[in-house]
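Below you'll find the structure, written out as structure tokens, and then a few comments.
Every protein chain of the complex appears in place save one, which is left out.
Order as written gives the chain letters A and B; numbering starts at 1 within each chain.
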Amino acid sequence: MYSLSKKSKVVVKKEMTWSEKLYLPAIFQGLMITIRHFFKKKATLQYPEQKKEFAAVYRGKHILKRDEQGRENCTACGLCAVSCPAEAITIVAAERQKGEEHLYREEKYAASYEINMLRCIFCGLCEEACPKDAVYLTEELAPASFDRTDFIFGKDKLVQPLGTSAHPKTYKPYKK
Amino acid sequence: MEILPIEVIDKLVIIVAVFGISLVIAMYSTLAERKVSAFLQDRIGPNRAGIFGIFQPLADGVKFFMKEEIIPATADKGLFILGPSLSMLTACMTSAVIPWGDTLELFGRVIPLQVTDINIAVLYVFAVVSIGVYGIMIGGWASNNKFSLLGALRASSQMISYEIAMGLSIVALIMTTGTMSIGEIVYQQGGELYGIGALDGFAWNVFYQPLGFLIFMICAFAECNRTPFDLPECEAELVGGYHTEYSSMKLGFYLFAEYINMFISSAIMSALYFGGFNFPFIDKLDLSHNWETIIGVGFFFTKIIAFIFFFMWIRWTLPRFRYDQLMRLGWKILIPLSILNIIITGLVLLLTL
Partner (left out) sequence: MDNILFFILSALAIGGALMVILARNPVYSVLFTILTFFAIGGHFLLLNAQFLFIVNIIVYAGAIMVLFLYVIMMLNLNKQSEPTQPFFIKVIAAISGGLLLITLLGALRGMDSDKVISDIPYSDIGLVKNLGKVLFTEYLIPFEISSVLFLSAMIGAVMLGKKNLKDH
């Protein structure tokens, strides 16, 4: 077989030579390897103080966007739910009433928009499918919980809070 | 009005100091172990409790004391407590015969920095080591758990197997030095190596007994239950071993005894084979006797710490033996080798004297 890394070694089962049977050279070799690592640069990150930068394409918790005037973008077309390979999204649509124009941009809106975070695989296909720029995956991590029902994220957890920045990737949660 | 003779007070001070130092060093060995393992694996290790994690041993100790003390209902209560106590006792007992330094001249008196210099010190070390098996065996049996019992049998059969090779490797050393007092052995190592003036203070026994030292060191690893011989307590593939049922500070005592043993065997190795408190060119520095002693103690502890580091270095480099490999190494390789070493030493002594 062709070796891609050129680092593979062919293992041959043969009688060991006398010096190999002593094991001491091999032990010495091993000790040299470990002591080299002793002086190497450490890979540790002091986590709570230092945080690793996310990749630009990182996909975390979802957000339902608002436009510049603070209206929800989502029109409950259901394309995200259809495109979702994990079938994690459930939408209940409703018609916009008079006097709700400042809340919803389109005439139809999502009365309930739920993502089951236990099913979600964070593939980002909902983001791709959305024609209204409503769903984005942010850099925020989906929080852990001891209760299964906590993982069904409704609009209370998904809609972008008022007064936060518009760009989805730079979205930062409210500070307490 | 004197209650105690002044010599007794000297000895008491030395005993307390030795006891305290060995406990503190064992305590910080636990931190050093974690640090060394971290560094060898490209990590940093504990650094939250104090700077560089120097309060980590205290935190660990507090944690051990706070844990719930469980004695299994079917366990033999008295022996269950006796097990870790014996382990700790025998671990601390050996330090009595180790010469920590030369003599100090204080208040017009000469104080040797050694608890006692008996003329059977080497044998005393072996006696204490052989008693150390009981702590493990009693603990394992008293747990009334078949896995503990098997772990205890595993541990004790390993320890008594390697004791033999250890004793035989020391026999060759005693043949060359002609004494069993460790203090005397250390004093003998202060001269010139092979009679060459440039190598003053280097007459360490490791240069006269390299094979003996190697066997002794391997056996010391096995006696301390350190990797690659840590089958008695290997957590990963065999059940915990003799301390499966132990919790809280009783478990802590077992683990702590291992670190004290490591410290003591490092001290014995550096005293017997690496010149103890002797350091090179001791006479050329032209210092007063007390200063020489103090520097010597410093050198001795440097050697000990180097050995402790080596213990850890080996632990994080080598994998564990399989049990049959362990027994083969002990009985079929180390014991014949040490007998060969004795024969060679005897021949050389016969030819040169």
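FYI, a residue touches a chain if its C-beta (ideal position, glycine included) is under 8 Å from a C-beta of that chain, and two chains touch if they have at least 3 such contacts.
A quick note: this is a predicted structure, and the numbers were derived from the prediction, not measured.
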- For the full complex, contacts between the hidden chain and the displayed ones involve B
- Message: I'm checking contacts with the chain that's been left out. Which of B:Phe19, B:Phe126 or B:Phe207 qualifies?
- Response: B:Phe126
- Have a look at B:Val18, B:Ala96 or B:Ile138 and name the one touching the chain we're not showing. B:Ile138
- Tell me, which residues in chain B touch the chain that this view leaves out? 79, 118-120, 123-124, 126-127, 129-131, 133-134, 137-138, 141, 149, 152-153, 156-157, 160, 163, 180
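Methods note: only the chains that are shown with their structure count from here on.
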- Query: Which integer distance in Å separates the CA centroid of chain A from that of chain B?
  - Reply: 51
- Can you list the chain B residues touching chain A in their complex? 36, 39-44, 313-314, 316-318
- Across the complex, what residues on chain A touch chain B? 27, 30-31, 33-35, 37-38, 40-44
